[in-house]
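All protein chains of the complex are present and in place, except for one that has been dropped.
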Amino acid sequence: MISAIWDNLKGLYSLLVGMCITARYFFAPRKTVHYPRKVVDPEDLAAYRGPLELTRGKDDESRTRCISCQMCAKGCPGNCITVVKGAEGKLPSTWLYDFSLCCLCGACVEVCPAAAIDFSHRLYLVTTTREELVMDLLADLKSRAAAGPLKPEAGAPEALEAGGGAAAAAALAEAVKSSKAAAGAAGSAVRKEG
Amino acid sequence: MELSNISVTGLIVLIVACLLVIALMVVNAIVMVYAERKGAGFIQRRPGPYEVGPWGILQPVVDSMKLLGKQIFVPSNVDFFLFFAAPVLAFFPVLILFLPIPFGPVLTALKVPDGIVLILAFAGFGLLANLLAGYASNNKYGILGAGRAVSQGVAYEIPMILALLAVVFQTGSMNLSEIAEAQGRWPWSWNIACQPLAFFIYLVTLVAETNRAPFDLPEGESELTAGFHTEYSGMGFALFFLAEYANMLLVSFVCATFFLGGYKGPFLDGFWWTFIKAYAVMCFIVWIRWTFPRVRFDQLLNINWKWLLPLSILNLWVTAVVLKIVGP
Amino acid sequence: MSNFSFLNPFGVLDEPGTYMGDFYSHNFAKKAAPGNVILNLGPQHPSTHGVLRVLTELYGEFVMRAEPVLGYLHRSHEKMAEHKTAYGFLPNMGRVDYLNAIGWNWAYTAACEQLAGIVVPERAEYLRVISAELNRISSHLVWWGAFVLDLGAFTPILYAFDDREDLCDILQRVTGSRLTMNYFRFGGVGEDGDERFFSLIREFIPRMRERLKMYKGLVTDNVILRRRLEGIGPMDADMCLRYGATGPILRAAGVGHDVRKSVPYGIYDRFDFEIPSYKDCDNFGRYWVRMEEIEQSMRIVEQAVEQIPQGKRIMDKAPKPAWKIPAGESVFSVEGARGEISVHVISDGGKSPYRVKLRAPGFSNLSLFAEASRGTILADAIAILGSLDLVIPEIDR
Partner (left out) sequence: MTTTDAWRDAFKEAGALAVTRPDPKKSGLALSAHMPAASLAPAAEKLKAEGFTLLFITTADFSEGFLVTYVFDSFTEHRRMALRVLVKDKSKPELPSIAHVYQGAEWHERESYDFYGVVFTGNPNLVPILLPGDDRIPPPHLKAPDAIASIRTLGFLGEPEWAVDGWELAPEPPKAAAPPAPKAEASGKPPEAGAAGKAAEAKPADGGKEEGK
């Protein structure tokens, strides 16, 4: 009987210890980052994988390094990338990337012989329709090159959203249809169409 | 305000008192919802409600409006009268229980000679409401929750009565005002000093009586999804929510009156002392809720029948013997 | 016909007591004793960690019979493997069990490397061990929070996620994602750990040790939790053998089996760490074993961070996305957070593997729940379910 009472007293003591811990945390500072008021500091964003972007050309900032070798389109498990070879040299005429199918695996970034693709650090990309997720990365590259030299990314919303809106989305939709017919990519694209 | 020769002015005072008590219950519910969510947030290192109004003050108001707007969904094959009677039965009887509580030396709605019997008698209604809710909502989880609510309520009623009885023995009267009057100004002259065991027993039973963690088995979320009020949405759920906080407020006031010296405080007496003590007990209950896991059902009954009941009987016996030898 | 006809469409619910339910409840109810209640701990129950449905036959509060019903989260990863290239199937590995994605990455890549005879460079082996052990700690933290939440304590899960955020930040630096990580490549790893990655780890480990003391004070020594766990849900070594249960459940039954020790894959034989095993095989044993494993994993990560050499993160001429697995068959098993993860690959040398079998530890661990929960109280059955550390996407694959 005595041991039962002793156990219960020890039990009550463990309850008090538990309450002191929660009391200590009651007065400890909070840890939540208030999204609209505070922003994740860019230092942590360096490894964040946002949607793809074409890296800037060495000499001409707005020219892509892509040589339209289709390695990324073939290697992508989700068939997100459609590249159409342009007229002059190896430059692609259209470079479409469907972010709604992408699983951010990084196969394209690794396999590209010309290091033309990289992950952007756009944390705050918001779209309302699925069509807006189909991005024309050539236009995106030009708008970023025009926006000025590469400055440390503040993680702030990228130029694309600023230029967003229905007009751009509609333009993109036609680009998708026309390029799809032109590219006639392998069966995988047909599956995406079906 | 004696009950026997009630006059017209007495009646008016009583009606005003009832209105004040209803206002108190609603305002308290809003304050307690906010305090609980902020307290839980701070314990879990997150800020709690923040967006609505400055520091989230309007959160409870917005919550109640949302609950008002929600569609009241009635499951099939349900006994409509009982289904809608349960929330009403849970919330309104608590109103009567606030009458005998001495908020201040003069601020007492009704000086009922045997106040504590009135309170304990009506406390059973909340229990009945839980049973009706669980039974009438034609839901297996509801029935399990109702069964647990009844056996828990009945079990923890007895040690509560015996603990309060020990204090009544000591002060010789069952009228809450006299009990509050009999205690001195300083903490060592309160009943908690001479009845610590009764205070501890009462603290445990009040947590169990209002179905608060770690004894919240009737609505154990992780087992019974929501126990007896699984099928309630909108106003039904809001009434159960208000009833829970009203019960909490009531038992905190009774605890303040019996053990913590009612409206008597170190400097100047007044109703604010009762409120301070009651809200201190409430914060303690909230603090317990966010610290401990839930007790299993048979352990819950073991604690009561094997430990609290014998202890309270022992405490009563010792009080009686001491009073016999030493006198009041 | 009740007067609220809009509530009773098609008059289906007229006579009270008609037993609705679907195929599985009828199949389960056939063998039910009269008078027992068939309760669906349904797919959307708060304590089944996802979309697991357990049909229970209750006699009052006691569970007489229980039968888990699976398949609500079946995405058929094995069928996808037959239509994707070997390289294209890697992202799937992060999504089979998102709490321990690195364990599955390792099993699949190692199965293919073993078939092709690929040798992984030293630095990559160390990065693999570091990321696997950090992922194990984060998986145990999520389990710990969810398990104690099942028992009714609301606060510890917030503290667990508090620590897990640091782990996710560390792993995000090398794998690029916080949950469904796709870090391993055939012949190495996808990203090299930079200096900040290692400094974050060195900061994390002492802080975590402090937090473990706090967890011990708040939960492990709490008398209510002890009474809820000790002596409940006995699963002895023979039951584990009959059901194929592995991992912490087996170690809590006294068998100190761990794939990292019995078949040291990768470079696990270079680190000294113990395998915690508990004598009596109840819920508290499984709880204690996992808390000890967090401690052991931190020891491994500490030693690995000290001994990591400089070098390449992936072998040169590593397989490209169009790489074909050479013909043959191979089985490789890895010690995941929940038990022994095995991948069985049969390849015909073609573009996609011919047949890939993913052996999920949760699948076998859950199969012994029916026998373990017979005759227990409903609250204990939920506690046993929680102690099995179930992750439903891994069970349904």
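Should a chain be cited, it is by its letter among A, B and C, assigned in written order, with residues numbered from 1 in that chain.
Keep this in mind: a residue touches a chain if its C-beta (ideal position, glycine included) is under 8 Å from a C-beta of that chain, and two chains touch if they have at least 3 such contacts.
The shown structure was predicted, so the numbers you read here are calculated from the model rather than taken from an experiment.
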Of C:V37, C:L70, C:L179 or C:M315, which sits in contact with the chain we cannot see?
C:L70
Per the whole complex, from C:P43, C:G217, C:G244 or C:G266 the residue touching the absent chain is C:G244
Tell me, which residues in subunit C touch the chain that this view leaves out?
22-24, 27, 67, 70-71, 74, 76, 78-79, 82-83, 85, 111, 114-115, 117, 240-245, 250, 255, 257, 262-263, 327-333, 340, 342, 344, 346-352, 354-355, 357, 359, 363-364, 367-368, 371, 396-397
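Methods note: only the chains that are shown with their structure count from here on.
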Counting C-beta pairs in contact for A-B and for B-C, the higher total belongs to B-C
Between subunit C and subunit A, distance of the C-alpha-averaged centres to the nearest whole Å:
27
How many angstrom between the C-alpha centroids of subunit B and subunit A?
52
Distance between subunit B and subunit C based on Cα centroids, please, to the nearest Å.
43
Multi-chain contact residues (two or more partners), subunit B:
43-46, 290-292
Per-residue overlap in subunit C, given as positions that touch at least 2 other chains:
155, 159, 162, 218-219, 222, 224
Flag every residue of subunit A that touches subunit B in the complex, lowest number first.
8, 15, 18-19, 21-23, 25-32, 34
Okay, in this complex, where on subunit C does subunit A touch?
84-85, 87-92, 155, 159, 162, 169, 172-174, 176-177, 180, 182, 185, 190-191, 214, 217-219, 221-224, 320-322
Residues of subunit A touching subunit C in the complex
8, 10-12, 14-15, 17-18, 21-22, 25, 31, 44, 46-49, 71, 74-77, 103-107, 110-111, 119
